[in-house]
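The structure's right below; bear with me while I get my questions together.
A single protein chain has been omitted; all remaining protein chains appear in their positions.
In this document, chain identifiers A, B, C, D and E correspond to the written order of the chains, with residue numbering beginning at 1 in each.
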Amino acid sequence: MDFLQLIQSNLLTPIILFFLFGIIAARIKSDLKIPEAISEFLPIYLLAAIGLHGGIEMRNTGFENMVIPMFVAIALSLLFTLNHYQILRRLGKFNLFDSYALASTYGAVGAVTFSVGLSFLKNQGVSSEGYLAAILAILEPVSFILAIFLTNMAVSKQIRAKKQSFTNDDTSDLDMGIQETKTKLSQVLHESVTGKAIVILLGSIIIGYIIGEEGFSSIKIVFDEMFTGAIVIFMIEMGIIAGQRLDDIKKVGIFLTAFAIIMPTFNGIIGVLVATGLGLSLGGTVMFGLLLASASFIAAPAVLRHAIPQAKPSLYITSALGITFPYNIIVLLPIMFAVASLVHTEGSIDLFNYITKDWS
Amino acid sequence: MDFLQLIQSNLLTPIILFFLFGIIAARIKSDLKIPEAISEFLPIYLLAAIGLHGGIEMRNTGFENMVIPMFVAIALSLLFTLNHYQILRRLGKFNLFDSYALASTYGAVGAVTFSVGLSFLKNQGVSSEGYLAAILAILEPVSFILAIFLTNMAVSKQIRAKKQSFTNDDTSDLDMGIQETKTKLSQVLHESVTGKAIVILLGSIIIGYIIGEEGFSSIKIVFDEMFTGAIVIFMIEMGIIAGQRLDDIKKVGIFLTAFAIIMPTFNGIIGVLVATGLGLSLGGTVMFGLLLASASFIAAPAVLRHAIPQAKPSLYITSALGITFPYNIIVLLPIMFAVASLVHTEGSIDLFNYITKDWS
Amino acid sequence: MDFLQLIQSNLLTPIILFFLFGIIAARIKSDLKIPEAISEFLPIYLLAAIGLHGGIEMRNTGFENMVIPMFVAIALSLLFTLNHYQILRRLGKFNLFDSYALASTYGAVGAVTFSVGLSFLKNQGVSSEGYLAAILAILEPVSFILAIFLTNMAVSKQIRAKKQSFTNDDTSDLDMGIQETKTKLSQVLHESVTGKAIVILLGSIIIGYIIGEEGFSSIKIVFDEMFTGAIVIFMIEMGIIAGQRLDDIKKVGIFLTAFAIIMPTFNGIIGVLVATGLGLSLGGTVMFGLLLASASFIAAPAVLRHAIPQAKPSLYITSALGITFPYNIIVLLPIMFAVASLVHTEGSIDLFNYITKDWS
Amino acid sequence: MKLYNVKLLTVTCEILAQKNIIEILNKHEITGYTTYEVDGNGERGLRGQGFKNEKNVKVEVIMREEKLQNVVEEISRTLFANFALVLYVSDVGVLRTEKF
Amino acid sequence: MKLYNVKLLTVTCEILAQKNIIEILNKHEITGYTTYEVDGNGERGLRGQGFKNEKNVKVEVIMREEKLQNVVEEISRTLFANFALVLYVSDVGVLRTEKF
Partner (left out) sequence: MKLYNVKLLTVTCEILAQKNIIEILNKHEITGYTTYEVDGNGERGLRGQGFKNEKNVKVEVIMREEKLQNVVEEISRTLFANFALVLYVSDVGVLRTEKF
C-alpha cells in the first residue's frame, strides 16, 4: 500500500527520528534535556517562521479565498468539540470538567503539529495555502472558549438548582456565580487572544504580509532555512517530555487511549475531505486535516488550568502529547496525505461520488 | 519629500515591524516574552558580529585614518554630555544626580541602535567604515566617566561646604568623602572598561583584524548571514520592554520627553555634518551621527546604579529606551541618511558653505 | 619547522582566538559570560552535529572496519588509565582517590576537544573516518568504569583489612562494603551509559546512519554549516571558565602541571602512531590521537563526584580544563598533525622501521 | 536597630496558580511579594521536568499578623482542592514595619 | 485556621549532592521537597560561576519533628566530609499536617 511506504519514509526523517530518540532517552532515564530557555524560545521561533511564511504567501495569492475555509474550520472545530464532549461524558463516563477540558483539547489545534506538517510537505515537495497559518491562529482559542462557556453554564445551572432546592431566600450567591462565570469567560477570552502563541503568529502573519518576499530576504536564513533544524531540536525535547509521561498513559485508561487515536483520525479525514471539497490544494488539504486532527498540549494547560481548574491536567496533557501527537505526526499525517492524494487525483468534482462509491 | 519615503521604507523592514509588534504585545498585556537567556545572549552575539565585521574591514582598509574621527567623536561626546547637563539642570530643573545620569545616558552610545543602523545601511546597499565599531567601543565609557567624575566632584564640594559652615574641627570626613570619590571613580573606570559590551566588542574587533576575510569564512554564516535575523528576535524583546515602560513615560514629564527627541536629533545631525567634513563615506557619516544621537539603555543602568545611586533609573532608562530608541531607529535614522546623502552629493568641500547658505 | 607554522596558523583561527579572548575576559574580571542555558545547550548541539556527521559517513563507508580501531582504542584507554594511576600514586604521591580520579579523567575523552579537532581538520581540508564519533561515544565511560571499579576494590580491601585486625566478630559491615561497591558500580555504569553526552552522540550517529546525506540536507544548515560558529561561541565560555580557574593552577602543583602536559603528548603521539599502523587516514589518525590525548572536564565531575566523592574536583577539573585542554587544542593538535603527516608520507608500511630509526 | 515581629507566608504551588495567589493578595491590599521558580515533589508527583507550565513557584509574602489569617483562609478555601500547593508561615523580624 | 508546628529543613549544597540528599529523604519515607539552583560562597569558595555542575542547590523539606533528627544525622554523617554543604532548621506553621 502506498501509505505504508509513506509512513515508513516519514518515519525515517530527522524530525520523527529525533522525537523517537527523545522518548528513548527519557525511558532509559538519561539526564539529557534541552535547557528551558531554548525549549521556551523554540515555539516562539517556529510560530514566527510559520506566520512570516504564511503572510508572504497571502501577499502573493490574496486572502479573499480564505474566508470560507476559515469559517468552515471554525464550524468544524466547534462541532467536533461538542461531539467530543458527548462521547467523553456519555461513553467515557468522565465528569463534566474532564469531559469539557478533553473535548476542547482535541477541538483546539497544535502549533507544533502544524510545524511538523509543514516540514513533512516540504519534504514531499508540496506547498500549501499561506492563509492556513491564519486559520491556525484563529482556531486556537475557538474550542477553548466554547468549552469554558459551556462548563461555566453547567456550573451555574448546578448552583441555581441547589439554590432553588434550598428555597430561594438568597439569590445573591447565584448572581455571584453567574457574575464569576462572566468574569472568567472574559478573562479567558483575553488570555487566549493575548496568549503568546496567537500574538506571535498573528503578528508574524501581518509582518510577513507587509514585507513580502523582498523584505524577507535578509532574515530568510534564520526564519526559513533554519526552520527544519530548529524543529528537530524542539522534537528532542518533545520526545523527552512525551517519554516521561508514558507511565501516565496507564492511568489515562483504555477508553481515552482509543479516543486519542480514533478521534483525530476521524476529525482529520473529515478535514481532508471537506478541504478537498472546498478546492484547497493537495498540501492545503493535508494541513487543513491536520489542524482539525491535532490536539493542543502547550496552550491547553495554561488556559484550562485557570478556566476549568477542576479538570485533571494529567488526563488532557498526557493523552494529547503522549498519544495523539506521536500518532498524528507518524501515522496520521501520511494517511491524510495518501487520502488527499487519492481524492485529488480523482478530481475534486467527483469527490463525493467517489467516496460514497468507495465506501458502499 | 525624500526622507518621508525613506522613513516609510525603513518602517516596513522586519526589524522595525517586529519592534512595533513587541510594543503592541506588551500593551495588550500578552505573556509573550523572549526567554532571559536568549535576550541576554543576543547583545553579546550582536556585538561580536559587529566587532568581527569592523575588524575585518579595518584589516582591509587600515586604521590610521580612524584616529581623527575617534578623537572628534570623544570630544563631541564630552561636549554633548556637558551641554545635556546644563540643559537638564537649568532648563529642566532636575536635581544634580538625575541631571548627570541623564546627561551621560545621552552622551553615551547604544550598541543596539548601532546594530540597527548597520542593518539599515545593508538594506540600502551602503557600507560604512569598519573602525566605527572601535569608536563605538571607545565612546561607551567616555561619557559615563565624565559624568561620574563631575557628580563626585560636586558631592565633595557640597560636603566640604557643609564642613566649613560647621567650623572645621574635623576634616577626616571630608578626606573620606574625597577618598570615596576616588575609589568610586577607579571602580567605575574598571567596571566600564571590563564591562561585557566593551570587552566583547574590542575582543571581536581584534580577532576580526587578525583572521581577516579568510579566517572569517568558516563562521560567516553565524556571525554575518544570521545577523539581521538575530536583531529581529532581539527587537521583539526590546519592543516588549519598551511597551511595558510606556506608562512610565507620563512620569518622565513633558520636558524630558522633548529632550529625548530634540537632543538626539541635534547631536545626530551635528555628527553627520562633522563626519562629512572629516571625509567619511555616506554610510560612515550616518553611523557617526547615529553614535552621537544614540542613548545607552543597557549599559547605563549597570554603571549608573553603582556610580550615581541617587539618580532615578526610571528616568534615564525610560527616556532612553521608551522614547529615544524608537525615535532614533524609526525617524532619525532615515533623516540622517537623507541629510548625509544631501551633503555627500554636494561634495564635502563645499559642505560648510552649503550649510551656512542653506541655513541663512 | 613545519609544525611551528601549523601551531601559528592554528593559533590564529577564530576558535582558538575566542578561547584566548575568554581567558583574558576572565582575567580582567569582566562580567562577560554566555548565559547558562546557551552554554548547556551548545555541547548537546555539538555532539548531535558530530554524531550525525559520523553516522552519515559510516553509511557511506560501512562500519566493518571500525571494530579493530575501536578495540584498540578501548585497550589503550584502559592501559593509559592504569599507567596514569601508577604515575600519580607513586611519583606524584597523590592519595588513592585523587590518583584514580585523575587517572580516569585523563583516560577518558573530551567531546569539546574532539569538536575542535574536527574543525581544525576542516580548516586543513582533511577529512576523517566517521566511525571515530562512535569510538568517542564508547570511550567515554570506559576509563571511568575501570577507575571506579579499582577504587571500590581498594576501599573494600582496606575495610576488610581493618575488620580483620579488629578480630572478625562482625563481617556484616564488610559484606555491606562490598555490596555498596557493587551498587555504586552498577549505578555509575547506568549513569555513564545514560549520560547526556553518550545518549545524544549515539542517538545522532544512528539517526545520521539512517537518514544519510539526503535526509540530512534539510537540517544541514543547522547541524553542519553553523558548526564552527557554534564552537566559537562555546569557546568563549570555555575560555572564561578556564580563565577563572587559572589561580587554582598554583594549587594544582608542579607535578600535576607537568603531568597535564606530558601525559597527553605521550598518549596522543602513541595514538597517532598506532592509528597510522592500523591504516587510518591522515585525518583519522589525528582524531584517534586526539581521543587518547584528551581529558574529560564536562562529564568527569558529574560521574566522579558521585563515584569517588573523596577525590578533590578542584584537582581534576582544573588540570583537565585549565592546562590540558588549551595545550591540546593549541599546541598538541598541530604537533599530532605534523607527526601524522610525516608518518603518512613515509607510507604506513615502513612506519615502525621509520620510528625506530628516527628514535635511535 | 529594633526588629519588629511580622509573619512570612510562603506558598509553594504550581506555576499556573501564581496568578490566583497574587489576586488574593491584592484583594487583601497586599502589594509586596517575591516569587521564584522551583522544582519539587509532593502528592501530585514530580514537578519541574517538562514544560515550564509544570514547574512550581514559591511566593513569599511578608505581612502583618492581622492580615495573615484571612489570606491563608482564602488560599486554602479556593486553591487547596484543585492545585498542587503547600503553604507555611514563619516568624521574621523586620526594620521598617511601615513597608508591610 | 489553626497552624501546626513542623520543622523546615534547608540544605544548601553543591548540585551533585542533591541526589544523595533525596535518596536519604526517600530512605526516611519523606517524598515531599522543593529544590532550586542558587549561587553562593563558603569554605569551598565561590560556586555558580562556571559549569552548571558547579552550582549549588537548595533543598527544602517540611517534616515532622520526629523525623528531623534521623535525617539530619544521616546527612551529616554521609555528606559533611566530602561535599560543600550547609544545613539549617527552622520552625514553621502549616495547615495540613497530614501532608508531611
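Odds and ends about this structure:
The rule is simple: contacts are C-beta pairs under 8 Å (C-beta built on N, C-alpha and C of every residue); 3 or more make two chains touch, one makes a residue touch a chain.
Note that the structure is predicted; figures quoted are calculated from it, not measured.
Taking the complete complex into account, the chain left out of view touches B, D, E. The chain not shown here is touched by just one of B:116, B:241 or B:275, and that residue is B:241. The chain not shown here is touched by just one of E:3, E:22 or E:72, and that residue is E:72. Of the residues in chain D, those that touch the hidden partner chain are 1, 3, 6, 8, 31-36, 62, 90-96, 99. For chain B, the list of residues touching the undisplayed chain reads 33, 36, 40, 240-241, 244-245, 298, 301-302, 305-306, 309-310. Hidden from this view is one chain, which touches chain E at 10, 12, 36-43, 56, 58, 69, 72-73, 76, 80, 86-91.
Here, only the chains that are shown with their structure count from here on.
Rounded to a multiple of 5, the C-alpha superposition of chain A onto chain B involves a rotation of 120 degrees.
In terms of their C-alpha centroids, the spacing between chain C and chain E amounts to 34 Å. Between the Cα centres of chain B and chain C there is a gap of 44 Å. Measuring from the averaged C-alpha position of chain A to that of chain E gives a distance of 41 Å. In chain B, the residues that reach two or more other chains under the touch definition are 35-38, 221. Counting partner chains per residue, chain E shows two or more touched chains at no residue at all. Here the chains touching each other pair up as A-B, A-C, A-D, B-C, C-E, D-E.
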